[in-house]
Each structure stands twice: as C-alpha cells, then as structure tokens.
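The next block holds one structure in the form of structure tokens; read it before the comments.
Of the protein chains in this complex, all but one are displayed in their positions.
Going by the order they are written in, the chains are A, B and C; count residues from 1 in each one.
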Amino acid sequence: MPDTFQQMLKAIQSFLIEEIYPLEEQLEAPFFSRLEPLLQEKRRIVKTKGWWCPQMPESYGGMGLNLIQLAQLSEILGTTPLGHYVFNCQAPDAGNMELLLEHGSEWQRTTFLEPLIAGKIRSCFSMTEPQNAGSNPTLMSTRAQLDNEWYTINGHKWFTSSADGASFAIVMALSQPDHPNPYQRASLFLVSTSNQGFEHKRNIPVMGSAGSGYISHAEIIYKNCKVPIAHRIGGDGAGFQLAQQRLGPGRIHHCMRWIGICERALDLMCRRAASRMLKTDKKLGDMQTIQNWIAESRVSIDACRLLVLDTAAKIESEGAKAAKVAISSIKFYVAGVMSQILDRAIQTHGALGVTDDLVLSFWYRHERGARIYDGPDEVHKSVLARNILKKYKDIAAS
Amino acid sequence: MPDTFQQMLKAIQSFLIEEIYPLEEQLEAPFFSRLEPLLQEKRRIVKTKGWWCPQMPESYGGMGLNLIQLAQLSEILGTTPLGHYVFNCQAPDAGNMELLLEHGSEWQRTTFLEPLIAGKIRSCFSMTEPQNAGSNPTLMSTRAQLDNEWYTINGHKWFTSSADGASFAIVMALSQPDHPNPYQRASLFLVSTSNQGFEHKRNIPVMGSAGSGYISHAEIIYKNCKVPIAHRIGGDGAGFQLAQQRLGPGRIHHCMRWIGICERALDLMCRRAASRMLKTDKKLGDMQTIQNWIAESRVSIDACRLLVLDTAAKIESEGAKAAKVAISSIKFYVAGVMSQILDRAIQTHGALGVTDDLVLSFWYRHERGARIYDGPDEVHKSVLARNILKKYKDIAAS
Amino acid sequence: MPDTFQQMLKAIQSFLIEEIYPLEEQLEAPFFSRLEPLLQEKRRIVKTKGWWCPQMPESYGGMGLNLIQLAQLSEILGTTPLGHYVFNCQAPDAGNMELLLEHGSEWQRTTFLEPLIAGKIRSCFSMTEPQNAGSNPTLMSTRAQLDNEWYTINGHKWFTSSADGASFAIVMALSQPDHPNPYQRASLFLVSTSNQGFEHKRNIPVMGSAGSGYISHAEIIYKNCKVPIAHRIGGDGAGFQLAQQRLGPGRIHHCMRWIGICERALDLMCRRAASRMLKTDKKLGDMQTIQNWIAESRVSIDACRLLVLDTAAKIESEGAKAAKVAISSIKFYVAGVMSQILDRAIQTHGALGVTDDLVLSFWYRHERGARIYDGPDEVHKSVLARNILKKYKDIAAS
Partner (left out) sequence: MPDTFQQMLKAIQSFLIEEIYPLEEQLEAPFFSRLEPLLQEKRRIVKTKGWWCPQMPESYGGMGLNLIQLAQLSEILGTTPLGHYVFNCQAPDAGNMELLLEHGSEWQRTTFLEPLIAGKIRSCFSMTEPQNAGSNPTLMSTRAQLDNEWYTINGHKWFTSSADGASFAIVMALSQPDHPNPYQRASLFLVSTSNQGFEHKRNIPVMGSAGSGYISHAEIIYKNCKVPIAHRIGGDGAGFQLAQQRLGPGRIHHCMRWIGICERALDLMCRRAASRMLKTDKKLGDMQTIQNWIAESRVSIDACRLLVLDTAAKIESEGAKAAKVAISSIKFYVAGVMSQILDRAIQTHGALGVTDDLVLSFWYRHERGARIYDGPDEVHKSVLARNILKKYKDIAAS
C-alpha cells in the first residue's frame, strides 16, 4: 500500500477517536433524532477532508477505493458504531448505491442514487419475510402484479433495516411467480416510503429497543402498492440474481466492519487489563485467564483480517461470483470470532462490561444478529462443505 | 417428593403459563410502572392459593419450604422473568428477608421484615463499589463512622439492584476500618431510601436500558447519611460474614432460577424446530445441527439440576458453610450452561430470535451478568481449584 | 448406602492402589502374555476377599450387586485399565455373562457361562462389520443358513474385541435375511474359536499397536462356519433385540468406568500441579489456566456421576428399555467429558504427559474410541433430540 494511503488511514483513525468516539455515549435510543444534527456536522467535516463515500467512484463524488483499500478503511470505521454512517458508506445504503450504480437506469441513478451519494436521503432494502425461511429465497410470497405499465405490490416484509426515515425502499417481489426456474421469479422495485401502499407497521423491538431512524429494523406491509414500470431495477425476473450480487459484497463489507469491532473490543480489554488493580501489586492483566483471552483474540483477529483481504483480492481479480464460497467462509468465521471477543471483553470488565458506559454492550446486542443476518452460520457452513465435497464425487462413485 | 407437592408444582406451572407468560411482552422498559398493577393482582391470586413467599417460615406467612423443595419450585418460577416477583421470592428481597429473619433484632424484624414479607415494600442490598474489584471485598471504601449512637455513612455504591422504588437498603460499610482482621472491618446497616444522605444518582443504563423500579440497577451516593445504632444488623464488624451467609444461598437461588430459564429456552427451541419449515418436506428440527443443540442442551440441563439438588441437600444436611465450594462450582457451571443454551435458542429462531417478540432477548441481555454478578466465573473456578489442591499439599512438600 | 458397602469400596480402592496400579507400567504390548500370570494371582486374592464377579448373582458365584452399587464399584475399578479384568467384570465378558444368564439355555449356561464366571475362559462378541455403518444395524451382511439342524455362518467381522485368546464368540448373523421386519432378521450364535470356520485374520493395529490377548481387537472371517442349532441364543430372529438388551447396560458400564478414568486423570493433574515448580516460589498449580482445568474437570465429573447414578436408578426402577434415551445421553456426555479431561491431564504434565511413564497415554489412545464404539456421539445425540421432538409433534401440525 502506498504511504499516502496509510497516512490517510491514520488521519481518519485520529478523527474518529477525537470526534466520533465521544458521541458513542449518546448511542441509546431514541438516539438518531438527538444525534442527527451532530452527525451531519461531522459528515460535513468528512466531505471537506475528501473522505466522503469511499466506496463510490470519484466521478460520482466518492473516493473510488478498490476493495482492498476499502477493507482497510472499513476496519477503522468499524471501531465505532457511527463510523460508516459519518462516511456515508453504511449498510443498507452502500449496497443500494452499488446496485443502482451498476444496474439502475439513467433516470433511476439521477433520481435515487445521486441524492443518496450526496447524503441527502437514506434508503432501505426490503427482502426478508417473517413467514418464510430466509435461507430458502424461493419461498418468498410478496407479489408484484403488472397491469398496464404499473406494478401492484402486495406482501409482508420485516427486518427492512433503517426504513424509519428512509426516502425509498428497494423491494423484492415475485413478478413471475410461475416461472419454471424459481430463481427467475422475482424482480426488484424502487418504492418511495411516502407511497400510499407502503405501510410502516412498526420498528421491531430488537434486543430491548425498537430503535429509531437509521438504527432500526422495520416491519412493512405492502398493500396494493403501485409503482410504474420505470421503478423496476434491471430486467423482469432478475431480482434474485441482483440481490445475490448485492449480498455477496455486502457480506464482505460486514466482515471488514466486524474486524474493526474486534480491534476496539480487544483494545478496551487491554486497557482494562492494564489498569484494573486486584490487589496492591496485582493487575487484572497479570491473570493468566485474561492473558489467554488477549492472546487468542489477537491471533484470531489477525487470521480474520488475512482471510478477508485474501477474499477481497479474489473478488478484485476473479469477481464476486468466483469468490462466493470464500465469502461464505469468512461470513461465518469472522462473525464467530467477533461474538467470542465481545463476550470476553465484557467479561474482562466485570459489572462495567454490561453497562452502557462502554460501547461493548451496544455491539453485544446489535451484533448478535451477525451470525444470523445475510445467512445464518449453519447455511454458510453447508454451502462451503457441499462445494468442497463436489470435488470428491468420483470417489463416491468408485 | 410427596405427591401433593408435585401436584402443587404442576398447578403453579399452569398458573404461570396462563397468567404470567402473557405479561412478558410488556417486559420492556419503562416496564415496572406499567406492569405493576397487573402484577399486584397476580400476587393477590398467589396469596389466595397459599403459594406466597415460599422461602419464609409459615409463622411469618410463607410456605416454609425446605431448600430442595424450593429448588424445584424456583426452577418453575424461573421459566418467566416475572415468576419470582409474583411469588415474592425475588432477589434481592428474598436474601434480605433471610438476613433479617436470622440476624435482625426484634424491632428490625417488625419494622423492615414484616412489610417486606407482606409485599407492601421492596428493598435493596448495597455492597458493590465502582472503584473496587468485587472479587476482593477487603478493598471496600465506604465508611460508617460511629458518633454518639449514630453512624454517619459516606461512600459510593453501584449495582444496588432494585433500589429504584425500594423502601430501604441494606448497606455494607467499614465501621472498623483499622481492625487487624480485614474480614471484621465492615458492618451492615438498614438505611431508608428517604434518608437525606441517600442519593439515588441514576439507574445505570445496562444493556441498552436504564430500566425502572424492580428491574433496575442503581448508582447510589451515601453522603453524610446518618442512621441510629439500632439500624445496624448484627454485631459491629460482622458485615462481611453476614454478607457471605447471605450470598451463599443467594447463589444457589440464582442457579435454581437459571435452570428454569434453560428449560424455557429449550422448550422454545423445540417448538421452533418442530414447526419451522425449511422446505415442503423438511423441518428445522430435521437438521442435525439443531438436533445436536437440543441433545446437548437437554443433558446439560439435567446435569445442572442434579448438581444443584445435590448442593441443596448438602446445605440442608451440613450447612451453607460446608457447601461453600459446592456452591462456587454450580455458580459458574450453571451460568455457563445457561449462556450457551440462550445463545443456541436465539440462533435456532433466526431473525425472530433477536426480537423482543420472544422472551429470549430479555434473558440474553439481563443474564449476561450471570457469569459476573455474585463473583465472576474466574474467581469461583479459582476458589474450587485451590480448595482441591489443598489436599495435595503433602505431595508438594515431598 | 450402608456403611459396610462404603467400607468395602475403600478396601477395594486400597487394594487397587497397592496391588494393581504398580502393574500399569507393564501395560504396553505384548502385554497380556507377560502380565497374565501376575493378574491371575491378583484374581485369586480378589476371590478370597469375596469381591469376585460383582455383577453376577451370588448363586452363580458373584457379589450380586445392584446397578447403583455396581456403578460405585465400577468407578473405582475404572481408575486403572486393569481393574475390571482383575475383578472379572470386564467387557466384553461381563455383557456376554448377562446375556447368557438371562437368555441362555441350561446347557449353554453350564457349558459357556459357568467357566466364564469362574474366570477359566474368556469370550468375545462379534457384531461390527467393516463394510457396513454400525449406526444402521439393518445393513448387516453376515449370514447364518440353517440346514438340517446345523447353521452355516459366512461373513466378515472386525472390532471383535478380545477375540485373541478367547474360547468362544457370540456372533450376530442374519438367519432370516428376508424377514419383512429388518429388526427380526438376525440371531446370535455361540461359536468356539477353535471351530474350523472361525478364522482369526489379525489383531487390528489400533493406535500404533495390534495389542494381544485381552487387549486387542480382532478381524474375523467366518467361512462355512458350522454350529449346531443348540448354539443359537434365544429365538430365531431375536438377535437384534438381544444385542440391544446387551448394549444398553453395556453403555452404562462404560460410563461408570470412564468416571473412574476421569477421577484418576484429575488426581494425576492435581499431583503434578501441586509438585511441579516453575520458579523457586511458583508452582504449576498457581497458574490460573491449570486452576481453570481443575475446577472445570471437578464439576464435570460430578455432573457425570450424578447423571450416571440417576440413569442407573431409572434402569433399576423402570428397566433398560425405558431408560434407553437416558443411556444415549450419558453415553455421549461422559465420553466427551473424559476426552477433555484426559487431554488436560496430558497437557498439565508437559512432555511427561505423552510418555508411557504415566497411564494417561494408554487411555488417550485406548479411549479415543469411546466417542465411537457402541454408537458414535452423533448418533446418540440424534436419538435424544428426535425423542424430545416427538413431544412437539402437535405444534408442528398446528
């Protein structure tokens, strides 16, 4: 990596520590409305510094980082729950931006993508349904019926993250429910949240709080929700394929961010170990159990980083499709390491660890989902194993 | 166990399922004020049924259960976060009742214990200090200075659970700070929460919520807090010893309750496994990973119950002091099993698992502390190991 | 338990420590021929003391212990790999004795059971086949063809433990290969190892050694092996059912023995921790990691013992069939605990731990199979889980 890039990363790290970490104590709900003005101010600084929207091309006002550079930056941003938001590369907007950039029509890019990149609006992605196992996307039941150039969408979604306060949703619905290939039944649609057929039923209470604004997960009813045909992204029936294209890199983005969480948790663990006195002459860090946790955490994080960078390099050189199994691998591996390290970091802090005086409790709650969202561990392990076993087919036959 | 006792347990289980489980969805903060009228009504039913205050002697209006009976009942009550409260055997009141029953003066029993047993007031126990490692109680810094029959208490406590709304606190403070034996420096004091020197600084935000009323953990400042000498429980300097007597059984009470949590979590896991369809002909429960979790959880819970009952029998026959190491053992063992089972139960439910639509998320947050409060796992393991190694001293010397 | 029984257990423990533990250093192959004269002498002492064949009825020359007493004794015998052999209650003979006692004809009992109980001969049990998954007994391919009062057995078996030096085998073979109920196709046959059709192909090299005599696992070819009809145990087609009856208690016998192994391993771990100096003033036992291992091992062993005794009580009161699932549970649970404790005990000893100067290395190799033989963990977990999920069938339907 060139030195200038490394220097920029250091500058960004300092910025986060000085400007953003202090805001963490206001994280708890109803956080967003309270924090928003402050965050907008920080966003202005980020723009001034030239750090805005790192994942978007420079021609669209972003930094145009490649995936390996983004991985390094994202790790640093991930050390605070507010990092990605302040740099306008947060999920689900980042994924929606990529989708519109690559598959949106010119009109869609002007109307939806540009204000998103500018940070004027937010968006959401509406795929998961409460009644159907997400691990089997062919079980989807939301429908989009075409009639005279208009689609009418009916269905029930949940975990439409950040819908509260978003301007539009990208909705997955079956437009060709009877297509013989189940992977060609769905399409993606841009739906304004002010559409009369878009009913924000509730922010789902998750881990003790329904959250608000950006930090929330909504349950949405689509009831005779009409959108013109121009709101369909890509071809009729391309929805599943586009969602996969969006989710693949999305998973690696999560992994990059999780490594940042791990580093912060380990740092907090070490600070506590180095400063908490058990007796006059004995620190917490002198205890071998704590040393074991620090050592195991350190090497696990290093392993995660190398795996993620390796996968990013594979995506850069061979494309997301070729890296599909590698992405499945890091998805469950990094999520597992993060869970373990957060747990150890809390335990290291004793009673303080469960309080909201530290950021650990936020992640303990908000990232329990990491082993579930975008495919539970169990599904990704199975994907990986079955892919490996394919190479052994001949042995089976022999 | 006699049949009538088993029949009563079944009746109580039905009562909880029908009357109390439905209240769980109102658990989230600000829960207590909203739920309290409903809970008071349930308490009246419990009294009518003759199930009130199971751990107190019949002469005081309780059921007079022995520890083994209590363990069985407590497991059933533990299947809902509201169970113990409705039966008036919740921490920290239950421990305070025991303490006052055994060591309170007649006046203290009349004034503090009787209304507590009657369920007219609540109480709290104020021992932990933010600046000092709880694992080393000799590090305490709160002082109680005696002057002319009045004690003046100064100090800083936190995790004084349920202080919000309580009528009085039992406070641990050094009354003999210079006693050569560090275990004879502290005494226990009854302090009314309306005392001018009792400052309720805040309910500590824990796992995303400061809670309220019974479900809260307070930070308290004692500032020139004056109490007459008649408010001291037991002898001058007996505080540490009394607190140990209170904590020992307190730990087994937690274990009993945790087994109830485990059973409920396993039950929810099985319900999900039996009903969630992955494909037309495949249920979640057909997956071997889920089967492994169910099997490992089942045998672990059974192991916990046998260990807890065995320890209860030891306490009954030999006293809490003789069972000290056994109590340390089950404290960390059962807490560990519970953590694991809650984690599996959430994972089994996918996205639903992290929502507050199930009680699992409540326990995931509120019981993360189980491996910390009343002594972290690491301390209890050390207590047990050093106790075992004592028997090998001669080998060391040889 | 009556005092006299407890006193006897102590006497037996002393006997083992003084007379049998010292023989362990001669355990390694070709052990049996070398050790046998010494072991026969010890057996004579055991008979004199009245401790012979504890699991057999007094009328047959045994001690007539019930299952709970046997569990306690077996744990003590299990602290040395030679314990059960010296008391003539070793697998596979103990299981064969039970089978013959309950289902053998009078002639079979006189001819095969009595010399077995007397310790004059040894036996083996020939069920597992190399080509077929043991977890699916209906896949068996060994056949027993009846012709004119003689059965002709043809087939290929392995892991016929202790066949080397045994007088007879009990062989499972399909006598009714076309029976519509696959569980009624097999029968059990008594086959003398001197039968011309019994070919002892090899002692299978296991974990570096083919072993010899009692400590060995044979591969056997049955080639036109003829036995008269009087050699069939129980009814035609009863083989599978009888084998299950034999395996159920056999599994609990293993569990009992494994607890003895665990106790010995923990004892060795503690001895090392108490005596190994790391510095002038620091013992291995002062290290927190070692303390963690000791503590976790202690409570796990206690859990195992309580689970095993609980299962034994269930078998005594309700029969082995009713306890089938409980037996599956302890089978995988205790085997898992043992693996972990042996691993920790070796690690605690450093380089000494992998040498044969300690008995740990013997068990590390010979008990790796514990999680495999008599049903691998994975199968037992599945049995338990599916049994639990049965109770949730109605939920699935609703």
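Everything below uses one rule, namely that contacts are C-beta pairs under 8 Å (C-beta built on N, C-alpha and C of every residue); 3 or more make two chains touch, one makes a residue touch a chain.
Everything numeric here is computed off the predicted structure, so don't read it as measured data.
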Residue among A:36, A:296 or A:357 touching the omitted chain: A:296
Contacting the left-out chain in the complete assembly, out of A:179, A:200, A:223 or A:283: A:283
Residue of B:142, B:245 or B:292 in touch with the missing chain, whole complex considered: B:292
Contacts of chain C with the absent chain, listed as residue ranges: 28-29, 128, 130, 133-136, 158-159, 204-209, 276-279, 284, 287, 289, 346-347, 350-357, 361-362, 364-365, 368-369, 371-373, 376-378
Kindly note down the residues of chain A that lie in touch with the hidden chain. 270-271, 273-275, 283, 285, 288, 290-292, 294-296, 298-299, 302-304, 306-307, 310, 329-330, 332-333, 378, 380-382, 384-386, 388-389, 391-393, 395-396, 398
Absent-chain interface residues of chain B come out as 287-289, 292
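Criterion: only the chains that are shown with their structure count from here on.
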Determine, using the mean of C-alpha atoms as each chain's centre, which chain is farthest from chain B. C
Angle of rotation relating chain A to chain B [CA atoms, steps of 5 degrees]: 180
Chain-centre distance (mean CA atoms) for chain B and chain C, in whole Å, is 43
Which integer distance in Å separates the CA centroid of chain A from that of chain B? 37
Using mean CA coordinates as chain centres, what's the gap between chain A and chain C in Å? 52
Check each residue of chain A and list the ones that touch at least two other chains. 287, 289
